[in-house]
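The complex is shown incomplete by one protein chain, all other protein chains being positioned as in the whole.
Up next is chain A:
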Amino acid sequence: MDYNFHWQPVIGRLPDLLLASLDTLQVAALSIVLGIVIGLLLAILRMNARGRWTPLQWFAVAWIEIARNTPVLFQLFFFGFGLGAWGWHLSPFMIVLAGLSFNCAGYLAENFRGGFQSIPDTQYRAARSVGMSAGQTYYHIIIPQVLRKVWHPLTNQIVWAVLMSSLGMLVGYQELTGSAQYFASRTYRIFEYFAVVALIYYALVKLILMASRMLGWRLFRSEGGV
């Protein structure tokens, strides 16, 4: 082996890389929030599809299935070059945000749908017949159970969003991976940079899993944890 590892340039850039990992967390967090909101809407639309489908329901089903059955990178390219054909030019940050939100919404919609459908109708009726309003029923009875059901898939989706945001490198967004590539291209220390970045991602993922477990333990402890 006649290769000399040079870690010095990477160590020197460590503060920059850690700052860039904040961008990674930011874009992942935003796309998860958007993904939850849109995913809920899509799930509600899809669950109400009985018999004849309205255009709105077609829209929801198309969104969910395209998000789940095409590569994320394809979805990013679509928001990147595809929209360009209509004269819409998104910034690299917006491309990543739009692509990840689109993807997360599709996956989360199916998780939410599974969560809602696992609650029997009779619970809703029982809650209404003891005098709860529709809002109270959802707040006290339905949502807590659904939240517990989707807690694990939601955590996975958050981890995925962080991992997938690395594709920002390919559309010119300088999050953690993108900036690592930028710094590496100036020093040709590609392996060293990406090894350090891999460690940072690993630490981020473990932190998220730990936070989710602790929060889940607090939220669901009356029912014996997650």
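Operating definition for what follows: a contact is a pair of C-beta atoms (placed from the backbone, for glycine too) under 8 Å apart; a residue touches a chain by one contact, two chains touch by 3 or more; residues count from 1.
Note that contacts and distances are computed from a predicted model.
Between the names "Amino acid ABC transporter", "Sodium/pantothenate symporter", "Succinate dehydrogenase / fumarate reductase cytochrome b subunit" or "Transketolase", the one given in UniProt for the chain missing from this structure view is "Amino acid ABC transporter".
When the full complex is taken into account, the listed residue touching the unshown chain is A:F194, out of A:Y124, A:F194 or A:F220. Residue-wise, the contact with the chain that is not shown comes from A:L170, picked out of A:L41, A:L170 or A:L219. In the full complex, chain A touches the hidden chain at residues 1, 3, 65-66, 68-74, 77-78, 81-82, 84-86, 159, 163-164, 166-167, 169-170, 177, 190-191, 194-195, 197-198, 201-202, 205-206.
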